[in-house]
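Missing here: one protein chain of the complex. Every other protein chain is in place.
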Amino acid sequence: MPGSSAPRVNSLALLILPSALLFALFFFLPIGLMAVMSVLTGNPVVMPNVAFTTKHYARMGNDSYYLEVISTTLRIGLWTTLVALVIGYPLAHWMARIKSRTGHALLLMAVLAPMLTGIVVRTFAWMTLLSDKGVINQILISLGLIARPLQLMYNEAGIIIGLVHIYVPFMVLTLTGVIGRIDERLEQAAENLGASPWRAFLEVTLPLSLPGILAGSLLVFALAISAYVTPILLGGFQIMTLPILIYQQISANFNVGFAAALGMVLLVISLSLVIAYNHVLGLVSGQRELQ
Amino acid sequence: MTASSRRFTLSRRRLLTGAASLGAGVIAAPYVARAEEPVLNVTGWGGKWGEVMKAEIGPAFETEFKCKLKTDTALPFLPKLQASSRSAPIYDVLHTNSNEQWAAVEMGLVEPKVDPKLVPNMADLYPYAVSDKIVGVCIFTSAIGLGMRTDKGYANISSWKELWDAKYNGVRGGYVIPVNSLGQAFLMMCGTLYGKGQTDLDAAYAALEKLKPIKLVDFTGAMEKLFLSGEVGLGVIHDSGIYRYDGQNQPIDFVTPSEGVLSLEQVLSITPGSKVKELGNAYINYMLRPDVQKRLAETVWYSPANKRVKLDAKYDAKLLTTPEKVSKLIQVDWKWYNAQKDEIDSRVNRIFRA
Amino acid sequence: MSAAIEIAGVSKVYDGGVRAVDTVAMDIRPGEFFSLLGPSGCGKTTTLRMIAGFDTPSSGEIRLDGADITHVPAHKRDMAMVFQNYALFPHRTVAENVAFGLRMRKVDKATIAAKVKAALAMVELAGMEDRRPAQLSGGQQQRVALARAIVISPRVLLCDEPLGALDKKLRQQMQFELKQLQKNLGVTLVFVTHDQEEALAMSDRIAVMNAGRVEQVGTPVEIYDQPRTRFVADFIGDTNIFRGQCVTMDQGTGIAVGNSLALALPRPVAAAQGEVVSVALRPEKITIAAADQSETRSSGTSARGTVESTNFLGGAVLYRIVLDGGQRVLAQQPNSGAGPLHTPGQAVALGWRPADLVILED
Partner (left out) sequence: MTGLVSPQHTQLARPVELAAASALRSQATPRRWGRRLYLAANIAILTFLLAPIAIVIVFALNPTPFIQFPPVGVSLRWFEKFFASRDFMQALLFSLEVAAMTTVAATVLGASAALAIARGNLPGSRLIVATMLSPLMLPAILTGLALFQSYVLLDVGRPVWGLVAGHTLVTIPYVVRTTLAVLHNFDVRLEEAAQNLGASPARTFVEVTLPLVKPGVMAGGIFAFIVSFDQFPVSLFLVAPGSETLPITLFNYLKFDLDGTIGAASVVSILLAFLVVIALDRTVGLRSYVKL
């Protein structure tokens, strides 16, 4: 039976106010400031004479390089999301279904561990593994499997490996919650009706975990396209993504206006994704809220 | 806006009182500045430089000038200065590499020159430290040349052009030109080597194109690691990045190419809006004092700009401490470079795209 | 302690215009076991939730002992509810669950302890005080929910399909216990169920609901024997429903179903000649005899047919019979042991009393 009828705003709604204040002061104001700076010739806070300009946006449109940067960023984001999903799902399934409390705790630790290593150090660890003289290449060479080091980093693949490693925990934890709520008996019922375990998974568990897949993918994608440290270190500065370009514009070209314009583009991409996600989720699950 | 933010501060503070039990009290002490003393805000490096500054040289300055020295070691410095008010800059003295000083002076963030009358030690400097290629004053310099592994049988390297030899494919090292002074200086050197001079960009681009494959880093520290681990066998680096491993039995050495070494200057300048300019000048003068120069130079292997500094023999042998050695330094025209920076960046970003 | 509830013209309209409850009116008497019976989606739970105060009627009034409580918040109504799936607080023990309502009423600790103990004893859960709901079986959880509700001595006890999750045997046992408990406490009890047997077995009176409306209110006997509408007749128990055109027969008014079946009506109807009328005839009101050749056509109180299937139920035998006119009829005979069972394929003659026919509103 449905709960209440026509939604009436009640006193609990007031609880949004502290967050609204935080967002107004520490999100809308700063981001608004950035948005303003993206259409000005200089920093209005410190310079008296600034004028309106669209040159920062025009620069993106006029030079195909920036479009390529955007597409590289999105491509890396998509691959990262896809790989994180493929390797995150089995782990999430295991975590959701494991019976032993200790086993669950150990898995949780293992999943959380990459998040706790510290982004900078973790990325250096990956460099140790993936570089030409790295662990993997040294092992492969000493086993005689390869003669010359494999190119495992300084390319998009290296970035994707690093990003997947960082963001898999987010995928796993999102999925675990959703898979855990799927009644195991549904899988059993499917198997009982003659489906192989694989088939039961495809027909029952996978469709039911779609909201989790979407939520996890959105989160990982959003984090991946705004990542900075990993792409810069594992890409060996030879792959340019939007956040790297933004940082470069801020720290080395001192062109905050252009950096802000690039940031606005990234924000618009991300927000359209959230909205599209909400829409899709509403279609697949009949549920209207984000989970 | 201000009023509401202040209200927020109060409520936030009340909120945080609850969290204070989590050990806040233990480390609250360092925040309590001695209010009556003037505060000098400067920038500075981390690493060994930061250690010796924090441990000895900074405190000595504070005691001598009865002030509080606050050093920001969290890069990047210039965007922060850029964002802060011209009349109340977050730094009084800016310490960066030379190219950033030129960008800062273009934006009106620092004063173009330091007045030698207010900084008496400037009288004792080598000419390069106060040349027209320098904004403010240069306190130290390093030489940018080539670093090499000594255990790979690379014999008799004497020219920058050696770097283009195909046998270094896979072990060649360089810098991300848009973000690194060494990379930018090296680009200028490419123009000199293969074209009509520093400003021959087309020749430089062509040379860079031929330099691939090359491992790029954004900071000298990272290049040092590539050398130490053998990832890079021959690459661009400054002398201090090699010399600092002196005595540690590392198979690496610094090469001074016959075409000359590029100058990597450590530059100090004063911000126009600083309220403690007198103290700022005193700080610059202090940093140029022979004893301070000697201590820092022997810690981080930077060549002192003050010609009256006498280093211990081990350092004296390697660093640029005589007029003859200093004459090999090539200074880059950063003003010109910065004017072309956007164009250069967009070219080299494409060249080095994987 | 016990109270009367009046529901006066209550409607509940959801967003999008769905009328979940449509001008429902009924009076629930003090101390009565009153059931709301109907298929899922008929509005019975919504009605109960409006009585409890979880939903507010879109129109109409709900009165408790004459006082309008339509807009009184749930926590001030002094009613207790046993929820479907029990809604036990998972983070609290059995004793804490039961004590909850008493704590809300600021009862002193000693009294709470005594009352909780007594309530748990009443539902035979003594010794389970410190368990958590998750550690109990379904039946035990159900008892905790019941104890939690009755311990506060509510003026009205509301039950939303409280026995739905139990297996059949446990359910029957709980039906007896709940009924007994209600009589002992004398509490007014409003009981929502979709199980007609349960409603018939337990209730003093039943309101049968369909599509948001009340079809009929009455005692179990009234509801069963005198269903007012086609829906009630069909929903409660097995029944044969005949639809036919109104005709004049020898015995008075009757209906003609198809060409070869006619049924004499027990009383005249307002319907004009040729209009369609529905009647219900319970299977157990039909007598079956082996057919002889004496009567050849339907007389209004009898018919001929062939046994299609015979279901032996133990206490009774249920036959499905195809009448000569093609209509299928259920007929039930007590297992009196008087003779052999009629077997499929056998020709039989059916008979009934006109008074057993119930004329239905459509």
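Per-chain numbering from 1; labels A, B and C assigned in written order.
As a working rule, a contact is a pair of C-beta atoms (placed from the backbone, for glycine too) under 8 Å apart; a residue touches a chain by one contact, two chains touch by 3 or more.
Every value quoted in this text rests on a predicted model; they were computed, and no experiment measured them.
Colleague: Considering the entire complex, write down the shown chains that touch the omitted one.
Modeller: Displayed chains contacted by the hidden chain, ordered by label: A, B, C.
Colleague: Touching the hidden chain in the complete assembly: which of B:Lys225, B:Arg295 or B:Arg353 does that?
Modeller: Checking the options B:Lys225, B:Arg295 or B:Arg353, the one contacting the hidden chain is B:Lys225.
Colleague: For the chain left off this view, which of A:Ile98, A:Leu208 or A:Val280 is in contact with it?
Modeller: Of the listed residues, the one touching the omitted chain is A:Ile98.
Colleague: Among the options C:Ile62, C:Ile152 or C:Val307, which residue touches the chain absent from this view?
Modeller: From the options C:Ile62, C:Ile152 or C:Val307, the contact with the absent chain belongs to C:Ile152.
Colleague: Using the document's contact rule, name the residues of chain C that touch the chain not shown here.
Modeller: The list for chain C reads 52-54, 73-81, 83-85, 87-91, 100-101, 104-105, 148-149, 152, 158.
Colleague: Can you list, in ascending order, the chain B residues touching the missing chain?
Modeller: Touch with the absent chain occurs at residues 1-2, 5, 9, 12-13, 15-16, 18-19, 22-24, 26-27, 30-31, 41, 45-50, 54, 70-75, 79-80, 83-85, 88, 90, 219, 221-222, 224-225, 228-229, 248.
Colleague: Taking the full complex into account, what residues of chain A touch the chain not shown?
Modeller: Touch set of chain A with respect to the missing chain: 3-4, 7-16, 18-19, 22-23, 25-27, 29-31, 33-34, 37, 43, 45-46, 87-88, 90-91, 93-94, 97-99, 101, 104-105, 108-122, 124-129, 133-135, 138, 165, 168-170, 173-174, 176-178, 180-181, 184, 187-188, 191-199, 215-216, 219, 222-223, 226, 228-229, 242-243, 246-247, 250, 256, 259-260, 263, 266-267, 270-271, 273-275, 278, 287-291.
Basically, only the chains that are shown with their structure count from here on.
Colleague: Taking mean CA positions as centres, which chain lies farthest from chain A?
Modeller: Computed centres place C farthest from chain A.
Colleague: Sort the chain pairs by how many C-beta pairs are in contact and tell me the top one.
Modeller: A-B
Colleague: When you take the mean of every protein CA atom shown, which chain's own CA mean is nearest to it?
Modeller: A
Colleague: Just the number, please: Cα centre separation of chain B and chain C in whole Å.
Modeller: Here chain B and chain C have centroids separated by 88 Å.
Colleague: I'd like the Å distance between the centres of chain A and chain C, where a centre is the mean of that chain's Cα atoms.
Modeller: 55
Colleague: At what distance in angstrom does the C-alpha mean of chain B lie from that of chain A?
Modeller: Roughly 35 Å, centre to centre.
Colleague: Within their complex, state which residues of chain B touch chain A.
Modeller: Residues of chain B touching chain A: 1, 4-5, 8, 75-76, 78-79, 82-86, 103, 107, 170, 176, 178-179, 215-218, 229-231, 341-342, 345-346, 349-350, 352-354.
Colleague: If you look only at chain A, which of its residues touch chain B in the complex?
Modeller: Contacts found on chain A: 21, 25, 29, 43, 45-46, 63, 65, 131-133, 149, 154-156, 232, 235-240, 248, 250-256.
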